[in-house]
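One chain of protein is taken out of this complex; the other chains stay put.
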Amino acid sequence: MTRATSFLALLLVFLGSGTAAADEPAVDVAPASLSFDGPGTRTLELRNPGGAPLVIDRVTLAPDASGFQLTDTGPRTLQSGERVQVAVQFTPDARRQQAFGGLQVHAAGQVRGVPLRAGSSWLLTLLIFFPLVGAALILFVPTGRHALTRAIALATSLVPLAASVLMCLRFDRAFSQATGNGGLQFIQHVVWIPSFNVEYFVGVDGLSVTMVLLTALISTIAVLASFGIDKQVRGYFALLLLLETGMLGTFCALDFFLFYIFWELMLLPMYFLIGIWGGTRKEYAAIKFFLYTLVGSVLILLAVIALYYSSSPTTLVDGTPARHTFDMVKLAYANDWEGKGLSLLGFDFTKVVWVAFFIGFAIKIPMFPFHTWLPDAHVEAPTAISVILAGVLLKMGTYGILRVNFAMLPLATQWAATTMAVFGAINILYGAFCAFGQRDLKKLVAYSSVSHMGYCLVGMAAFTRSGFNGAMLQMFNHGTITAMLFLLVGVLYDRAHTREIDRFGGMATQMPRYAALFGFAFMASLGLPGLSGFIGEVLVFLGAFPVYRVITLVAMSGVIVTAAYHLWALQRVQLGRWNESWRDRTIFNDLTARETLTLAPLAAVVLVLGFWPLPMLQLVDNGLMDLLRHVTGLHGAGTLAGLP
Amino acid sequence: MIIGLSHFLVVSAILFGLGLLTVATRRNAVAILMGVELILNAAALNFVAFSHYVEGAVTGMVFALFIIVLAAAEAAIALAIVLAIFRHFHSIDANDVSTLKD
Amino acid sequence: MLDNAHSLRAFLPELIVAGTVLAVLFVDLLARRPHVGRAAALTAVGLVAAGAATVMTMRADGYGLFFGLIARDPLADFFKLLFLATNLLVVLISLRAREATDESAAEFFALTLTTTAGMMLMASATDLLTAFLSLETVSIMSYVLAGFRRRSRESAEAALKYVIYGGVASGVMLYGMSLLYGLAGSTSFTAVRLACAHTPAAATVLLAVVLCLAGFGYKIASVPFHMWCPDVYQGAPTPVTAFLSVGPKAAGFALLVRFFGGSLPAELVGAPAPWPILLGLIAAATMTVGNLAALAQTNLKRLLAYSSIAHAGYVLLALCAGGSDGTRAILLYLVTYLFMNLGAFLVIIAVADAGIGEEIAEWRGLGRRAPWAAVAMAIFLFSLTGLPPLAGFFGKFYVFAALLARGGSLMVTLAVIGILNSAVSLYFYARVLKAMYFEAPTVDEPLPLARLHAATLALLAVPTVALFLVWSPLQRFVDSSLGQWYPAEMRPRSAQLDRSVKRSSVQLANTSATK
Partner (left out) sequence: MGWLRYIVLLPLVGAAINGIVGAPLERRFGRRVITVVAVGVMLAAAALAIAAAVTLAARPEHDRQIVDRLFTMISLGRVHVDFALALDPLSTIMILVITVVGALIHAYSAGYMADDPSYWRYFAYLNLFVFSMLLLVLGDSFLTLFIGWEGVGLCSYLLIGFWYREPANARAGMKAFIVNRVGDFGFLAGVALLFWGLAGSWSVIDHRYYADYPRLVPTLDLRLVHDQLAVAPFAQAFAAKTFLGAPLPLVVALLLFLGAAGKSAQLPLYVWLPDAMAGPTPVSALIHAATMVTAGVYLMVRLHFLFALSPAAMTVIATVGVATALFGAIVALFQYDLKRVLAYSTISQLGFMFLGAATGAWWPAMFHLVTHACFKACLFLGAGSVIHGTHTQDMREMGGLAPLMPRTRWSYLVGCWAIAGFPWAAGFYSKDEILARAYERSPLLWLAGAVAAMLTSFYMFRSYYLTFEGRAASEEQRHAVHESPRSMTWVLLALAAASIVVGPLVGLPELWSGREPLLARWLAPVTAGALTATPERRGLELALMFASLVVATVGWIAARLLYKDLRAREGALATLRSRLGGVPALVLDGFRVDALYDATFVRAFGATARTAAWFDVHVVDGVIAALGALARAAAFITAAIDHYLVDGAVNGVADLLLGAGRALRRVQTGRINNYVLGVAMGVVMLIVLTSWL
């Protein structure tokens, strides 16, 4: 009869009311989970619903349940209908606001898990899923009410921004892996699909805190910059907010399954946003973007499954034992992959999986051979989408490499470090030279992104503290600077409807304020000291130089070519005589209030971080130091003594 | 020379081959259907042979009976369809009936 | 092993379906004017009753009926419920599809019901005879269904091609079965399994199995037995195509699971059985041909035909992986496939109902003209590509998980081929989306969408999007369905035992893989 009831349970759930299917004779636990606000004790009631007496072998805490104590654990038999109390005590230690664990009730040959939660924070879940609320709201706006749609979209995107700023303020800078929870803060950890060991696990640490802030900031600015869209406005903003959810989710997700779902969730809206609201060759650009990233992400999917199936058995967050796990923290720090000595397709398992992950993420950075989708996607995408694409999506690649490749497969990372540095240097020079040869202003900026992301690769490959911090800072700074660049190109395109550099000239005479900001952004982009672009680069140089002296020198020479193509473009667009061909046809009014509003915050951030990068460094340093110790220290690869 | 199992198998194999040949080469729809019948009979023959020589019981023969029944049903349906084809294409030549292609 | 008399009680669901067939035909004869609604209602009632009967008489352990001809076990029950659901949805779909139900709705519903009965038998067949009989019933019914539109040439041509191809394929299968019978001396799967394990003539076993595969392969339209599929799917009325692409295909897989799981030994005398390689070859060929051919299609039904071939390939991957993981993947994949494929065909019907043809070019600008239909189509197509969080992704995820769980270089290469194929498949699905969303419509006035179609679309789209919310109860039900068939592996999940079993089957797979 039980199969019938499980089918009925499925039917009921299917029709909307969810109940957990009960298996054969098992102990009944009330309440289903215990959550603590602060220190204290909570009691759990075990009842034997079945007819026959039930033997409870033991009640224990799951191995990694920290901060919880259990008093009575002796074996006992429960007569039918009898109930017994179990007391669970929680004493938080100094720094950790959050503790997660599970209680295991071993009875009748089965293990029943009871999740224990203390201080789990809803901040991240609100942050990730609030844009969806906005998107849903927008769909019910009557057609034609564009102003209302824009208002809702802006309001919705402001909430994650506020939440991420609050998170950065309350982020405990001194929190590291040693203090517990794997160095993660604002954790939300709940079992989602128990039969496949999938959990809803979100959290933030040094690696992702700045990225979440960047995503929230860039998304709000993108929404603001999209007020010029007038075709199918509701669909546009709904997709934009869906995209924001996908991005925020990817940065916060710490369960590989969840991570992969958010990773792919971004592709759908991007495809439509480029495809419907794009420029002339929008279909080609949209499908090219989609195919490139999809091939990358399917490689990641295979690697994820391979990792899952060779991960060592652990327990889920609510204590139920699990043969494998998707939990990225456990995959990184609880599994010694090299020690397992597995092999895949004839090669060393870790190396094959590392390469699969690396290609998947490299396509996103984009790295040299896989970058040809970026210029097309940028040229055809509407301004706001280019801002998001360059501002945030490129950082997914480097973030993924740090979170997955570096954390989980340290030895393979060391094996591939030099190649990564070489590709980084190639990216810098190749991107710079390509940018130099472009005639389309937006393509020039796109290639400049390729060049700037090369610094991140070199920084990461150096396995030094300032190299890592430099790469992390470069990711954030590049995000803000390219956002400004694309907005500026957008302003020009809205007026001139062309991006041909040679058609411009002497813009400074027509639009002085625009020229000032254009100059500011270009100076920041070429790495002028005093603006944020420089700090990332100099840290990468200082960090990478001791390890790869020749490669870093080559990367440094990139500074000259970068200066050359930036100034050359600045010269042909802004300076020189006013191009007569515009005389009668178009009026170039200076920046409107809305456009300045999108540019001003970014300019402020770029200027402040240029002189005072300390706050950003304090946010990321601890997380990166943990990662560095893990990548270099774990297998005695020789701590790179005496290096910055 | 006494007739053994192998003889039956050879005959059914030949029948099977011929059936395939007719189906592959003949252009007339009805002829193709005959080919199909040939293949079915080859199988039925096989079943009867195995039933007698290998199992000694009647399962094979029962199977053959079912094959005959289903062959009949299929033939009926097939001919009805050929009739419909003729009404539309005014010919039952397989090559004419090839509007659906890439 | 119950005798005939007692078996009848467990045979109730099939009996109810048969009864409904007779009832529908009988009522149609008596009524003066054919009334589609009444026939459909009757069919629906019959289906629901059969479903209820299956659920009531469901038992955790499986037992043979009619002296072992068919088995009543959780696996069969799962498939029965799947078929009944498919038929119910097809009834809903074809209510307003003029091409199917304007002349003789009752016959149409009767034919679908008989096919469902045949499929239920296929799913529970544990004997070569029942396998053949049920396969033939389903085939014959689908020949007629394919040719149902009297006045259209394509339908007649489709029927002709189907009947000839089907006849040849089942003939070849029969010949294979006769060889198996020759080897085993009995037609029951278990006897065949024992005989194959011990007979020295491994070559004949291989020949017999490949010949049988011709029949099963034709049913699920796997390469090289797929040639009929595009033409028949294009020619047949769309509700029939929808039904063919889901119902009989799933039944084919049920039969394959039983045939490869139950009736074929993993070990032949001496060398390990070549089944993984055989199935791997077919799977790889099916996926690649299905995806590549679809790239160049301009007709929507033909495109979905090749897409269904490709999806047969993915499920074959899971079959190739075998074991409880593989079968679980097949069952879950078929559930997700049911929703998305029927949904896609329903959109074609709904749009055809409003006067738009099947060529992709005619679908230009649908995003603006029929927003809800276009959104639904987008959901189904993205789910068919396998993008999270839609249902298709979970189906594919389990298939690849099964492959990688099995391990071994053959499995991993198959996984890579499969994963690249699903990436390539995005291109032709996106071409439809491109037409709908990115290109301006020729005539820009909104398209009316029947409320029934809209409701059914919602009924199919919601599970495609939200299946992951309901995923663990579904998976628990599927796991319980596997219980009886793979007893060794599916004992209640205690970590230690699972690992030991896993290790043994991995060795097994490795030895067979590294031939």
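Each chain gets a letter, A, B and C, in the order it is written, and its residues are counted from 1.
By our rule, a residue touches a chain if its C-beta (ideal position, glycine included) is under 8 Å from a C-beta of that chain, and two chains touch if they have at least 3 such contacts.
Being a predicted model, the structure only gives us computed values, none of them experimental.
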Shown chains touched by the chain that is not drawn here | A, B, C
Residue of A:130, A:565 or A:582 touching the missing chain in the full complex = A:565
Just name the one of C:201, C:278, C:354 or C:375 that touches the chain not displayed here.
-> C:278
The one of C:49, C:206, C:375 or C:416 in touch with the missing chain is C:206
Which positions on chain C touch the chain that was left off?
-> 160-161, 164-165, 168-169, 172, 203, 206-207, 210-211, 213-214, 217-218, 223-225, 227-228, 230-231, 274, 277-278, 281-282, 289, 292-297, 424, 427, 515
For chain B, which residues reach the chain that was dropped from this view?
-> 20, 23-27, 32, 94-95, 97-102
Just the residue numbers, please: which parts of chain A touch the chain that's not shown?
-> 291, 369, 371-372, 430, 433-438, 465-466, 469, 506, 508-509, 523, 528-530, 534-535, 538-539, 541-542, 545-546, 549, 552-553, 556-557, 559-561, 563-565, 567-568, 570-571, 574-578, 611-614, 617, 621, 641-644
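Here is the rule we go by: only the chains that are shown with their structure count from here on.
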Measuring from the mean C-alpha position of chain A to the mean C-alpha position of chain B, what distance in angstrom results?
-> 63
Centroid spacing, where centroids are CA-atom means, of chain A and chain C in whole angstrom | 39
Residues of chain B touching at least two other chains = none
Of all residues in chain A, the ones touching two or more other chains = none
Of chain C, residues touching chain A in the complex | 55-56, 58-60, 74, 77, 81, 367-368, 382, 387-389, 393, 397, 400-401, 404-405, 407, 409, 412-413, 415-416, 419-420, 422-423, 426-427, 430, 433-434, 437-438, 463, 468, 470-477, 479-481, 483, 492, 494-495, 498-499
Quick one: which bits of chain A touch chain C in the complex? Just the residue numbers, please.
-> 2-4, 6-10, 13-14, 18, 21, 23-24, 109-110, 192-196, 232, 260-261, 264-265, 267-268, 271-272, 275-276, 282-283, 286-287, 290-291, 294-295, 298-299, 301-302, 305-306, 308-309, 313, 321, 323, 344-346
Complex contact set, residues of chain B against chain C = 9, 12, 16, 19-20, 23, 29, 32-33, 35-36, 39-40, 42-43, 46-47, 49-51, 54-55, 59-60, 62-63, 66-67, 70, 73-74, 77-78, 81-82, 84-85, 87-89, 97-102
